[in-house]
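In this view, the complex is presented without one of its protein chains, the others remaining in place.
On to chain A.
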Amino acid sequence: MKDFILPNDRDMGTPAKMGPPVTLLIDGFEVTVPEGTSVMRAAAEAGIQVPKLCATDSVEAFGSCRLCVVEIEGRRGTPASCTTPVAPGMVVRTQSDTVRKIRRGVMELYISDHPLDCLTCAANGDCELQDMAGAVGLRDVRYQPEKTHFQPRNTSGEVNPQFIPKDTSNPYFTYDPAKCIVCSRCVRACEEVQGTFALTIEGRGFDSRVSFGAKTDTAMESDCVSCGACVQACPTATLQEKSVIELGTPQKSVITTCAYCGVGCSFKAELNGDQLVRMVPYKHGKANRGHSCVKGRFAYGYATHQDRILKPMIRDRIDQPWQEVSWDAALRFAADRMRGLQEKYGRRSIGVITSSRCTNEETYLVQKLARGVFMNNNTDTCARVCHSPTGYGLGQTFGTSAGTQDFDSVEHTDVVIVIGANPTDGHPVFASRLKKRLRAGARLIVIDPRRIDLVKSAHIKAAYHLPLRPGTNVAVVSALSHVIVTEGLMDEAFIRERCDWDEFQDYAAFIADPRHSPEANEMLTGVPAADLRAAARLFATGGNGAIYYGLGVTEHSQGSTTVIAIANLAMLTGNVGRKGVGVNPLRGQNNVQGSCDMGSFPHELPGYRHVKGAEVRAVFEEAWGVTIDPEPGLRIPNMLDAAVEGTFKGLYCQGEDILQSDPDTKHVAAGLAAMDCVIVHDLFLNETANYAHVFLPGSTFLEKDGTFTNAERRINRVRRVMAPRNGYADWEVTQLLARAMGADWHYTHPSQIMDEIALTTPSFAGVNYAVLEEKGSVQWPCNAANPEGTPLMHVDGFVRGKGRFIVTEYVATEERTGPRFPLLLTTGRILSQYNVGAQTRRTANVAWHDQDVLEIHPHDAELRGVNDGDFVRLASRSGDTTLRATITDRVSPGVVYTTFHHPDTQANVITTDFSDWATNCPEYKVTAVQVSPSNGPSDWQEGYNAQAALARRILPAAE
């Protein structure tokens, strides 16, 4: 592909290799490269581009196009440089009369079956076939083909059977077989990079064509997950983004970071002026290594969606329509109300919710607003409802509230446990990297109530799938540890050296008790004891063992206990502190790690330092010139409870939709309705805004500078590619609100905020925009001790000193099935939609998932007379809703599953207000429910939609 601006972004032809250095001579230049490197890549390292078509550095060499032939002294013929590995002392000539003639001849044949409509082609200026025709000096095509693949009809008007019309079924890209040169780069990218195997070459010889799925499939009907790897690999316009077809070839490129999941992929935003043409994964992005998923690659259309609110709005009461006003008026209104509430109800009657979707700098400012302007600690963030148990559990056992590895570590792992996570849907780019490693021989253990795609999909098969009953995580993980301890499979040397041996003795005595054995728990967990024992043995003895987990671990009443149990398991087996091992939470949101780091929690100042610590407070008191409240503030559920009680009155909620995402919707609505000033700062009139008095328009990640911190603690730059359509970046809005409330803030660029963070927070001491510019990204801690950042944690010892084993007693959740609610509901995410769907529902991603559906086992469906596609009523002790059912054996009997992407379903009206004992993280993953046939929306849904419609009315701006 064309290299936009970035000089180091060239296609090197074949992937990089690791090995001892080899020196050879190419066109008279001495080059030293690792052993195993291709001659083509070695030449590219020396700045010499060998012409090529079928090679690209994202996939292994294939050697089919024969354009990259070179001459090598002492070897017969003209070997292909892409498939020929370097050898010491090799003398290579990339230019000679012989190879020039061969290349020209090859190009002549290619071009004889290619339409010459370059000027009107979508790939014009960004086409490797075009570039190579130029590079080989093609001047004439002698062949007059009788048969072609690109002419719909021959000269006598007969239909050309070889012509296949363009496939436009995918909403984001087209497949035009007429432009295809059958280099199979797309097929190989789908296999090697994405790991979906949705593409193939059909037929043979002249009939060879790229084909999606089975014979009659289109792109949409095939297994294609629309990750875009094939489009990126395609050298011509055969696979082409529809946005490029519509808007033209981009001329400019800016490196930024995706704003969807916690993988934090680096992207090139490619533009014409300030018109975003496409997002292309950035090869040097250390989290994604040049790969992407359908969300980051294509689903950015929400940024310009007509639903976006661009003008501030206010209203006195929530039953009134919105009134558009100026920024000044809105901020004045909000500031006066908030100050008025504090005067009337006390200093602690208002608070903030920071956003895990916004930048570190913005999050920092919002918590600073609470602590330095509101003068209380009422700040919380959506990590409360996802990974707060991770922070607690890993903090207690290891000493840091974050994952231990970088994503590259997966390339060195031998046995992977995936527990309570569905990476192919939730963290697709990580899943692709994991699948690549699994195809190379690593073994996989999946612990999940559902048969997720990783359990079995093309070329992937889990060694063990332990389909536990929702809510029994602790029992299952403890049973794994029980097997390891009782069978003596633990890594005693590691435990003696790195952990507290006395605590381990206590733990070992506890876990060895027969009540923790797989056999004793089989009836409770539903996991066959033999499988569990075998899985434990595999993990303990299979080499580098890594554990990856998600919200299926944390969102339980025993979420923190499970995190601790996982940490125990890693310490028992000595799997901490080197490549290929570790405990790795897959964080949900793009900056949920960052929002935790930035002191969003009511008891912690930035850097996870308790607000009770006078020394820590002193640092911020000096920097901010205020006195910080030493009392921890309210968590989100406490805020809502206090609101219902009448003591909490005002909330500034940035970039989060608590009404849709938080459990027990009715309780959240009651809390919001009881407040006198709810300020929603968001892109859209989200569900929470139905209860808001002030709406401040937000800016997208494309419209601001800042940083996101991903699940591997990597601080990535977010760069502004267009001006904020609403007028201000989010950090500016927060600053304006603070100023309206009397603060003396004067930031002119987010880099100044980062400098303040570095000044006050030791783990960020070495972070600044100049460093990020130079290194691309760094992983905290980044300070004097670790100036390069820290890819792996706990290398020479645990951060807290000695690793701490904590006993993990299984305590069943209060939420239990019974005669009225006999099924267990668990919730999750789907590939094409993201979180509450505020963004993805406003993109063409709805083509894959336009409504939430309930997965139910055939046995349970039959008992209830439910057919596939039927409307069903889903009821729990909290509430009820209706949605369509899909019958599948992916879920076990007794378990049903749905997503919470769509507000018309509001799956969270079902979920209860049970929560984690340590952190209040809600128990989304276990709700006792009943399913019954239904005719249509429930009364609650109709009432909710009526209220939403009423609350969303907007009056035109006053003249």
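Note that in this section a contact is a pair of C-beta atoms (placed from the backbone, for glycine too) under 8 Å apart; a residue touches a chain by one contact, two chains touch by 3 or more; residues count from 1.
Here is the rule we go by: contacts and distances are computed from a predicted model.
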item	value
Omitted chain, identified by the protein name its UniProt record gives, among "Luciferase-like domain-containing protein", "Cytochrome c oxidase subunit 1", "Formate dehydrogenase subunit gamma" or "Spermidine Putrescine ABC transporter permease component PotB"	"Formate dehydrogenase subunit gamma"
Absent-chain contact - pick from A:Gly213, A:Gly301 or A:Gly727	A:Gly213
Contact partner of the left-out chain, one of A:Met12, A:Val429 or A:Ile460	A:Ile460
Contact partner of the left-out chain, one of A:Cys54, A:Ala198 or A:Ala431	A:Ala198
Residues from chain A at the interface with the omitted partner, ascending	196-204, 211-215, 217, 222-223, 456-461
